[in-house]
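What you see is the complex with one protein chain gone and the rest in place.
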Amino acid sequence: MSKPTNSGANTRELIAFRVGRQEFCINVMAVREIRGWTAATALPRSPRYVRGVINLRGAVVPIVEFAVRLGLPSNEPSARNVIIVVQIGHQQIGLLVDAVSDILTANDANIQPTPDVSSDLVKTFVKGLLPVDGRMISLISLDHVLPQGEQEAA
Amino acid sequence: MSTIVLTVDDSRAMRDMLRHSLLAAGFRVLQAEDGLHGLEVLETERPDVIVTDINMPRMDGFGFIEAVRRDETRRSMPVLVLTTEVDAEKKNRARAAGATGWIVKPFDPIKLVEAIRRVAA
Partner (left out) sequence: MDPMAAIRETFFQECEEQLAALEAGLILMESGAAEAETVNAVFRAVHSIKGGAGIFALDALVRFAHVFETALDQVRSGTLATTQAVLNLLLRAADALADLVRAARENGTVDEARTAALVVEFTQISTHGHEQPPTPAPAPPAASPAWHISFTPAASLYAKANETALLLRELRRLGPIEATLDSSRLPELSELDPEGAYLTWNITLAADCTELAIRNVFEFVEDDCQLTITSATPPEPGLKPGDVITGDNGFSFEFFPPPVFDEEEAVPPPPVEPEHHEPPATPLARQNPVETMAAKAESAAAVSATIRVDLDRVDRMIDLVGELVINEAMLSQRVLEAGIARASGVAMALEELEHLTREIQDSVMAIRAQPVRSVFQRMPRLVREVAAQTGKQARLVTEGEGTEVDKTVIERIADPLTHMIRNAIDHGLESPEKRIAAGKPAEGLVRLTALHRSGRIVLEVSDDGAGINRARVKEKAIANGLIAPDAALTDDEIDNLIFLPGFSTASTVSDISGRGVGMDVVRQSVVALGGRISISSRPGQGSTFTLSLPLTLAVLDGMVISARGHTLIIPLGAIVETLKPKAADVFPLDGEINLIHLRGGYVPMVDIAASLGYCDELIEPNQSVALLVEGESGMRAVLLADAIHGQRQVVIKSLEANYRAIPGIAASTVMGDGSVALILDVDAVVKTTRSELNRSESSLLEAR
């Protein structure tokens, strides 16, 4: 019944991307579109990782610089950068990443738990680790990518 | 062949209600929003029973029944009046116009179905 390379439940397709020297992946179901970098309009009073907003066929979509979101250094984006437009709930946001690297098929058994590290960012975003051909790809949860409730906290 | 009932009522809620009850009773249901619309429907459809309201815009129930009866081929088509009117004068008008029966709302689906079965050929 199922594809021969996959066994077990919860088989899913993942899209992998690079940010600096790290590799991450997200469920392909959440991805709406992958597009090249276009200049974003800066938003005042927003966290640094929000690079601004772009026009995506009439919708105004915020762009999150994924590296900065994870606490990595910011890089001035160029035409080589890629925006992965993802759907989170009712909202669409663009993730600014270096490049899309792979499309993977994985199931629960392939995913290893994240080691217990103290980094809050890792705890917030990394749901598990996926070893592929000697690479380590972090499976990312998108739920907390955008600032939530921070306005109230401020 | 299941019985085909044409319901003529300007109230959407009433039409929906009639459709719901009549479908549940196994009838087929045609709908019209007022008398004129009812006549339009009759041009292409031949229901077994008509259930019509009296107070409707454009063409009321009396006018509708008269128009139905004016066509010879529809003289035997049972037409039930479904109304909240209890006025004897109105009832007589409906009778004069050629109504087969007079059903006073409040709406009782079981009794309505019974009445339709009674007059349906």
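For clarity, chains are labelled A and B in written order, and residue numbers in each chain start from 1.
As a convention for this text, contacts are C-beta pairs under 8 Å (C-beta built on N, C-alpha and C of every residue); 3 or more make two chains touch, one makes a residue touch a chain.
The structure presented is a predicted model; accordingly, all values stated were derived computationally and were not measured.
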Quiz item: Out of all the chains shown, which come into contact with the hidden one?
Solution: A, B
Practice problem: Among B:22, B:42 or B:56, choose the residue that contacts the chain missing from this document, as touch is defined above. | Solution: B:56
Quiz item: Looking at the whole complex, which of A:19, A:61 or A:84 touches the chain that is not displayed?
Solution: A:61
Self-check item: Sites on chain B contacted by the missing partner chain, in the whole complex
Solution: 10-14, 16-17, 20, 36-37, 53, 55-59, 62-63, 66, 69-72, 75-76, 83-84, 86-89, 91-96, 98-108, 111, 114-115, 118-119, 121
Quiz item: Considering the entire assembly, which residues of chain A contact the chain that has been omitted?
Solution: 38-48, 50, 52-55, 57-62, 91-93, 146-147, 150-151, 154
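The rule we apply is simple: only the chains that are shown with their structure count from here on.
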Quiz item: Centre to centre, by mean C-alpha position, how many angstrom separate chain A and chain B?
Solution: 63
